[in-house]
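Missing here: one protein chain of the complex. Every other protein chain is in place.
Naming follows writing order (A and B), and every chain is counted from residue 1.
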Amino acid sequence: MKTFTRIALLCALGAGIAVPVALAAGDAKHPEAQEWSFDGFFGHYDRAALQRGYQVYKENCAACHSMNLIAFRNLGEPGGPEFSEAEVKALAAQYQIPDLDEAGEPITRPGKPFDHFVAPFANAKAAAAANNGAAPPDLSVMAKARAGGPDFLFALLTGYSDPPHGVEMLEGLSYNAYFPGGQIAMPAPLSDGGVTYADGTQATVAQQARDVVQFLMWTAEPKLEERKRLGFMVMSFIAILAGMLYLSYRRLWRDQPH
Amino acid sequence: MAGHSTYQPTNGLTRWLDTRLPVLRLMHDSFTAFPTPRNLNYMWTFGGILTLFLALQIVTGIVLAMHYIPSADKAFNSVEFIMRDVNYGWLLRYMHANGASMFFLAVYLHIFRGLYYGSYKAPREVLWILGVLIYLVMMATAFMGYSLPWGQMSFWAATVITNFFSAIPWVGEAVTEWLWGGYAVDSATLQRFFSLHYLLPFVIAGLVVLHIWALHVPGNGNPAGIDVKTPQDTVPFHPYYTVKDMFAICLFLLIFGYFVFYNPNYLGHADNYIAANPLVTPAHIVPEWYFLPFYAILRSVESKLGGVLLMFGAIAILALLPWLDTSRVRSAKFRPVYRWFFWFFFVDCLILGYIGAMPADGVLHINESIEVPYLLIGRIATIWYFAHFLLILPLIGLFERPKPLPESIIKSVLGKGGGTPAGAAHAPERQI
Partner (left out) sequence: MGGTRLPHAPSAKGQHPVSEHKSPAHDDVTRRDFIYVATSVAGAVGVAALAWPFIDQMNPSAAARALATTEVDLAPIEEGQTITIMWRGKPVFVRHRTPAEIADAEATPISDLKDQEDLPADAQRVQAFEGQPQKQWLIVLASCTHLGCIPVKNLGDYKGWFCPCHGSHYDTAGRIRKGPAPKNLAIPPYQFVSATRVLIG
C-alpha cells in the first residue's frame, strides 16, 4: 500500500489510542498498571481471592455500600466464588429480608438464595444523611464505572496518605492522590489485619485490596470467564471459516482477470 | 447495467410463482446474475458488511427489547438483569452495543470509498443522497439507543443534544419541551426514545432497499471510475462477489469479535455504568466515538445556534457533493491533485474526532513551552472541513489535469499482467 494510506492508518491508530487515554486523565494521579488473573485472552478469576474478597466486602464495605444487583445465589454460580449450595444457603440466612406477612404487615424473614444483598440504608437520602451528605455509591458495577477499572480501585484503596505540604483538607475528608481533587469523603476503609481470612492468608491492606478488587470485578462482570471461553471458540471458528472462504475466493477467481 | 433477465424457473412451483410474484426472478437478477465490474477492490465489500450489521442490530435489538424496561426507574437495572440473568443476555447486549460501533466504522469506510472513487458523481447522485439520509437516520437511531441504558452519559448526552433545539429562534423552548415531554429529560423522554429507536432501523431498511435499487439502475462504480462498456468488463455477482463479500465479512467479524469477547467496554464510557443522576453532571460529557468529529464542529463556535447550524451543515453539505465537485473524472486514481486533498480531508476528520474527545478548554502540550488550545485546533479543522467542500473541490475540478483514463475495465485489468491462463503469480499490486 502506498505512503498516503500508511500515514492515514497510523493517524487513525494514534487517534484510537490517544482518545481513551486522554479521557482517563484528569487532575488525579494516574493509577499504576496491575496484573490481574482475569486479564488477557485466557484470563479467569482466582476463586480463593473471590471468596476472600467477599469476606472483605462483607466485613468492611457492606456497612456503608450496597450491592443491590447481586443475589446470594450468584455466590454459588459457576464463574464466581463458587461457594457450595449449603454455604450459600447459610450466608443468605444470616440476613433479614423485608417482606410482608399473610395480613400484609411488613415483617422480616431470613434470606434465601434468590434474595439480593441487603442494602445498609433504606434509600439514597438515608445513605447521604448518615454519611455527611455524600451517599456511598452502590458497588455492583463499580469496577466498570470508573476509568482505570480495577487498577484505579486498587490504587485508591491503597493510596491514602497524608496531604502534601500546603494542601488544606476540608472538614471530614481524607487525602487520596488518586481521587479527582485529592479529597475523598470515604476514610481509608482497610487496615492491616482488619479481616481474619478463613484460609489463613495474611490480611495486609494490599492483600485485602487485591482480593476485594477481584471480587468487585466479578460482581461487575460475572460472565467474564464464559465470555472469554466462548470468545476463543467463536474467534477460532471465524478464522478458520475466513481461511476457507479465502481459498474458495482464490479458486473461483483464478482464471478471471481482475 | 441490467439488461434482459436470464432467470429460468427450474420446476413447476417456481414457474407458478414467477408468473404471480416474480420475487425469485428479482433476487436472481439483482444478486445472482447481476453484472458487476470485475475490478472491484476490498473497499467495495462494505455494502455487504453494512447489510449484515443492520440485520444483526435489528435481531439483537428485538431480543433485547423482550427484557429491557423503558422506564427511568427500571431501565438501568433491566440492562443489568439482561447482563446477569437472561440466558446469553451478556452476549446479546455486548453484540448490540459493539455492533453499533462496527456499523459506524463500516459506514465511514463506505463513505470514504465513495469520496475517493467519485461514487457520488452522475448518474449516482440520488444513490449518494439516499446514503446521506441513511447516515442521518443511523445517527438519530444511535443517539436514542445510547440513552436507553439510562446511565450518566445516556442522560447527559440526551440533555445536551435535546437542548440544541432551544437554540431555534422563537419556537426553540416549545420545541424542546415537546421533544422532552416535560421540562427536562425524564422518563417520558426515555419512553419515546425507545419507541423511535425500535422504529427507525426499519426506516433505514426501507432506505437501504431504495439505495440498492438506485445502485442497480446504473450498476456499481469501480476503482477506475470508468463506465462498463462490454460484458467482458463484468462478472456475475454470484458467486464472484458473494464469496468475496463473505470473506470480507469474516475479517470484519474478527474485529467485531475482539471487542465483543475481549474488550467489550473499550469503545464505551465508564460513566455509563453509573445510574443517571439529574443532580450530578459528569466531569466530561463525551458522545460515542462516531459522533466526535461533529461534537468538535459544534463546539468550535461560541454561539449555540451557530454551533448547531454548523454541525447539521457539516452533514447536509455531503448531500451537495455531486454538484460541488466539478471534476469530470470520477476516481482519485487518475486525479493526482485531488488525491492529496482527499488524504488531508481524512486526516482533518481524525483531528476533529480527537478534538471532540478533549475537554473544550484544554490545551495540547507540544513540549514544555508550547501549548496549543484544543479550541483553536478545532476551529482550524472545522474551517478546513467546510473549505474542502466549498472551496477546494470546486476549484480542483476546474484546474486539475487528470491522468489518462483506461479504455475499458477489461483492458485495465489485462494490462496489469493478469490475463488468462496466468502463471502462478497473481496481478501485481495496484496503485490505490
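Keep this in mind: a residue touches a chain if its C-beta (ideal position, glycine included) is under 8 Å from a C-beta of that chain, and two chains touch if they have at least 3 such contacts.
Nothing here was measured: the structure is a model prediction, and the numbers come from that model.
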Among the chains presented, those that the missing one touches: A, B
Among A:Ala63, A:Ile107, A:Ala129 or A:Ile240, the residue in touch with the chain that has been omitted: A:Ile240
Residue in contact with the excluded chain [from B:Gly89, B:Pro293 or B:Gly307]: B:Gly89
Residue touching the undisplayed chain, where the options are A:Lys29, A:Arg73 or A:Lys228: A:Arg73
Residue of B:Thr51, B:Gln191 or B:Gln232 touching the missing chain in the full complex: B:Gln232
Missing-partner contacts on chain A, residue numbers: 71, 73, 77, 113-114, 237-238, 240-241, 244-245, 247-248, 251, 254-257
Contacts of chain B with the absent chain, listed as residue ranges: 32-33, 38, 59-60, 63, 66-67, 81, 84-89, 91-92, 231-232, 234-236, 238-240, 242, 246, 410, 414, 419-423
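Quick note on the criterion: only the chains that are shown with their structure count from here on.
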Whole-Å separation of chain centres (CA-atom averages), chain A against chain B: 33
List of chain B residues in touch with chain A within their complex: 38-39, 77, 80, 83-84, 90-91, 94, 235, 239-240, 243-244, 246-247, 250-251, 253-254, 257-258, 260-262, 264-266, 269-271, 273-274, 283-284, 286, 289, 292, 339-340, 343, 346-347, 350, 353-354, 357-358, 410, 413-414, 418-422, 427, 431-432
List of chain A residues in touch with chain B within their complex: 1-2, 4-5, 7-8, 11-12, 15, 18-20, 22-23, 26, 41, 68-69, 74, 137, 140-141, 144-147, 149, 180, 220, 222-223, 226-228, 230-232, 234-235, 238-239, 241-242, 245-246, 248-249, 252-258
